[in-house]
Each structure stands twice: as C-alpha cells, then as structure tokens.
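For this view, one protein chain was removed and the others were kept in their places.
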Amino acid sequence: MNERMGHQSIRFGEPVYIRSGASVAGKKEGEGPLGPCFDEIEKDPLAGEKTWEQAESALQHRAALRALDKAGIKNTDLRMIFAGDLLAQCTASAYNLAQLDVPVYGLFGACSTMGEALSLASMAVAGDFAEYAMALTSSHFASAEKEFRFPLAYGNQRPLSATWTVTGSGACVLSKVKSRAAVTGVTTGKIVDFGLKDSMNMGACMAPAACDTICTNLQDFGRQPEEYDRIITGDLGSVGQQILFDLLEKQGYDIKRQHLDCGMLIFDDAVQDTHAGGSGCGCSAVVFASYILPRIISGEWKRILFVPTGALMSKVSFAEGQTVPGIAQAVVVEHMEEKD
Amino acid sequence: MENQKNEQTAKEYEKYVKKVTPTHSLPVNMARAFLVGGLICVLGQYILNTAQAMGADKEEAGCWCSLILIFLSVLFTGLNIYPKLAKFGGAGTLVPITGFANSVAAPAIEYQKEGQVFGIGSKIFTIAGPVILYGVVSSWVLGLIYYVMQMWR
Partner (left out) sequence: MDYINAFWVGGLICALVQILLDRTKLMPGRIMVLLVCTGAVLSAFRIYDPFAEYAGAGATVPLIGFGHLLYQGVNDAVAECGVLGLFMGGLKASATGISAALIFGYLASLVFKPKMKE
C-alpha cells in the first residue's frame, strides 16, 4: 500500500525500481572529477548542431536513448516521460521529445527539475499508471548564459558565489521490474522565499528551501539524518552548503557528515575556476545518473536522500526587482538486494 | 504586521548571507583594474600622440584614438580574448571605450542566429542603447540649462 506520510511525503508500498540511468556531459564536465563516470562526453559545445539551444536538445536526446538502451527497452515501451530544462518554455525538451514519439509531461522546476521528474515518474509507476516512465532533464552553459546572463563574448567578472551551469543531460528509466536501486519515497517541496534578490548567489537563495524539504522529509518519515548514508543536494554550491548547515543546525539537525552537493562534486574549483560549483537541471541529473546511482546499485550506500534544488526566477522577475524564491524536491533512493 | 516581520527576517537573512559569502579581494581586484585600465589609456595616449605627430589636430587625434581602440576591442571580442582580459582586469576593461565596444560586439556575435534584424539588429543595442540614450538625454538636459542661463544673461 502506498502511504501518505505527514503533509508532504509519500512512502511507496512497493519500491519503484530505477532500471537505468544515463548521462551525457560536456567537455568541461568531462575534465572534472566525475569525468570517468559519464556515459558520454561531448567535446563539441554545439554537439554538431547550429545553435546552443539545439545542442542542448541533442544532448538530451542522446541521454534518453542511452537510458532506454541500458534499460533494454524501446521508446514505445515508455508510457510517459517527465522532462524539463532551463530554457524558456522548456524548448530543449520539446524539440528533443518531438523526435522521441513518447507521451510527455513537460516540467519546470528550475535546477530542481530532476527531483520533480523523478518524483512524478515514481508516482506514476507506483500508482500503476505506467509500466515504464522516464525522468529526463538537461542544461547547457551557453544557452543558459545567453538567456539569463550575458552574451558569451561579453567581458565580466563572476563573483565567488556564482555557479557554472552544467552542460549535460541525465535520464533515468523507472519501473516495477526489479533492479538494485529503487525510489521508496518522495517529499514534495514547498516554495520558500527568504527575500534574497541576488541571482549571482543562487546557493543562498535555495538553501532555505533545501533546509525546509530535508527537515520535512526527516519528520514525515520519522527518521534521523544518520538513517541516510548520504543527503545529496542539487546545486547549492559551497556557499549554499554552509548556509544549509547553519539553517539545519537551528532546526536541531547536523548533516555535515553525510552531506554532498552535486554542484560541488562535478567541478574542481581549484583547477576549473568554476567558483561555488555547478548548477542547472543537468547538474543534479548527470551526477545522479553517473555517480550516485552506481553507488546505490553496488550497495556502497544503502539509502540516500536526493534533494535537487531550484531557484524560481525569470529574467523579467529579476528585472522587476523581485526576490528569488527557492524550491527543493526530495527523493528517497535505496539499495535493493536481489532475492531471487 | 506580517509584512513587516517578513521584511525584517529578509534583512537579517541578507545580512547573514553577506557574512558567509566569500568575495574577491577588493585590493587585488582594484590593483588589476588599475593596471589594465591604465595600460589601455597609455595605448590611447600613444595613438593620440602619434596621430598628432602625423599632423592631425586635437579633435581628429581623439577620433583616431577611439576608432583604433574600438577596432582592437571588437577584434579581441571576436577572438574570445576580451572576456579573458575582462576576467582579469574587471573595471579596467569595462570603463575604457573598449568596454563599450565589447558590449556592442558581444551581443552582435551571440545573437546572429536570431536573424539580421531582431537578432543582431536589436540586440546590438542591449548595453550600448542605454549608454547612448542616457548620454544623449543627460547632455540635452545640461545643454538646456546652459541655454536658459545664457538667455538670462
């Protein structure tokens, strides 16, 4: 029996298995600490296409095909895809999915989208609405920079709190067909706004949301942080991590020992000059598929909490002086012993 | 009441965030800006002097100076060197006329995919537009004051 926990969480009656995870990353990501983990590294920033936006679609397309291939299924076996990206109106997903010929729900949760996609795909499978569902997100440094910040050739200095949008795409296929890793519960995040307006310090804008979702998850499931081998946030970066620790401490939780951040894992700031870390929908997606999932499958980690975080602003809201609200979606992922 | 409380917590949070967020060392950045900006000005002085030595009057020399600096800046922008220079020099590359040229060339190059008119044509003014607009308007206002004062005399 699926069970509602507290006000915001769900525990699945049967585990929703992660049949496969695939990642395609860009050149800079490939040169980072996780380089050897990616399924594919695309050295050409245009990925053989004409524009940055098309390149992002192409990366997403390859990640989706690879995930299908690894799961041993065809696109027609998928009942639905939950997909999203950073571009306006989710066009990177739209142009990719137009070629895939699969029913689609387009999502926007900024950089938290992979958490949102995994949650909804898990619910669809747990509710028996889909035999196979896919969670898929992408981001591209150049398309994001062009849309949200400056043209690439424009000269500017990035503050130390700034993050570097990850070029890449990650995909996961979920199903009731058994595997070594499964989603066992989700906590839906609330939008949390502490009134910050600095879009160059996204970590600080999102940390309160991450704190809120993590606390809620722990309370709803009646767990202590120690019951998770790792609590992995999306792209808080080094600044956001510090803030998250401080905020959680106020709530009486200490997660310093088990906390990781996808944005901090994917780049090495000392060598790659990325400042606070990686960001973007692609960031948590590629790190999940390439680094986190294999560790759960191997049993190195028995249970983790995956908490992608997003900053919900737009160019217009920024120009109009609005705050930057944050959101975080939590997914509980567990190692599964094969019994048969 | 609720709003006031929210505003206060927002301010407190902002203060706290400011405290934990690392920033570039200001003296180091200022030194770099000083060096890079100073050198660009020296290059400008060299062009001024050379033009004048070749027989240009002061005004013409100024025009040659802008022209050549802008050309170099646009070239370096296209070759992807200017952003690297800017990363090091900060305001040293923003303040000189070369920074203005960079802000014109960068969107022109980036938005070529969106077409001649609404891509390059309108985006070329993203940053240059406001500079020209407020430059023209402010000098017009000041000129108007000058004009009115002259009438009084």
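Labels A and B are assigned to the chains in the order they are written; within every chain, residues are numbered from 1.
Here, contacts are C-beta pairs under 8 Å (C-beta built on N, C-alpha and C of every residue); 3 or more make two chains touch, one makes a residue touch a chain.
Computed from a prediction, not measured in an experiment: that's the story for all the values here.
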{"item": "Touching the absent chain when the full complex is considered, from A:N75, A:T91, A:N156 or A:T323", "value": "A:N156"}
{"item": "Residue among A:P45, A:G106, A:P225 or A:P294 that touches the chain left out of view", "value": "A:P45"}
{"item": "Sole residue of A:D39, A:E56, A:D85 or A:D198 that reaches the chain not shown, by the stated touch rule", "value": "A:D198"}
{"item": "Residues belonging to subunit A that touch the chain removed from view", "value": "28, 45, 52, 141-142, 145, 151-153, 156-157, 197-198"}
{"item": "Contacts of subunit B with the absent chain, listed as residue ranges", "value": "23-24, 26, 29-49, 62-63, 65-67, 69-71, 74-75, 77-80, 83, 89-92, 94-97, 99-101, 103-105, 108-113, 120, 124, 126-128, 130-132, 134-136, 138-140, 142-147, 150"}
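The rule is short, and it goes like this: only the chains that are shown with their structure count from here on.
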{"item": "Gap in Å, rounded to a whole number, between the CA centres of subunit B and subunit A", "value": "37"}
{"item": "Touching residues on subunit B, where the partner in the complex is subunit A", "value": "6-7, 9-11, 13-14, 16-17, 20-24, 29, 77-78, 80, 82-83, 85-87, 90, 93-94, 99, 102-103, 105-107, 109-111, 113, 123, 126-127"}
{"item": "Residue ranges of subunit A in contact with subunit B within the complex", "value": "50-51, 146, 150-161, 194-196, 198, 201, 204, 208, 239, 242-243, 246, 323"}
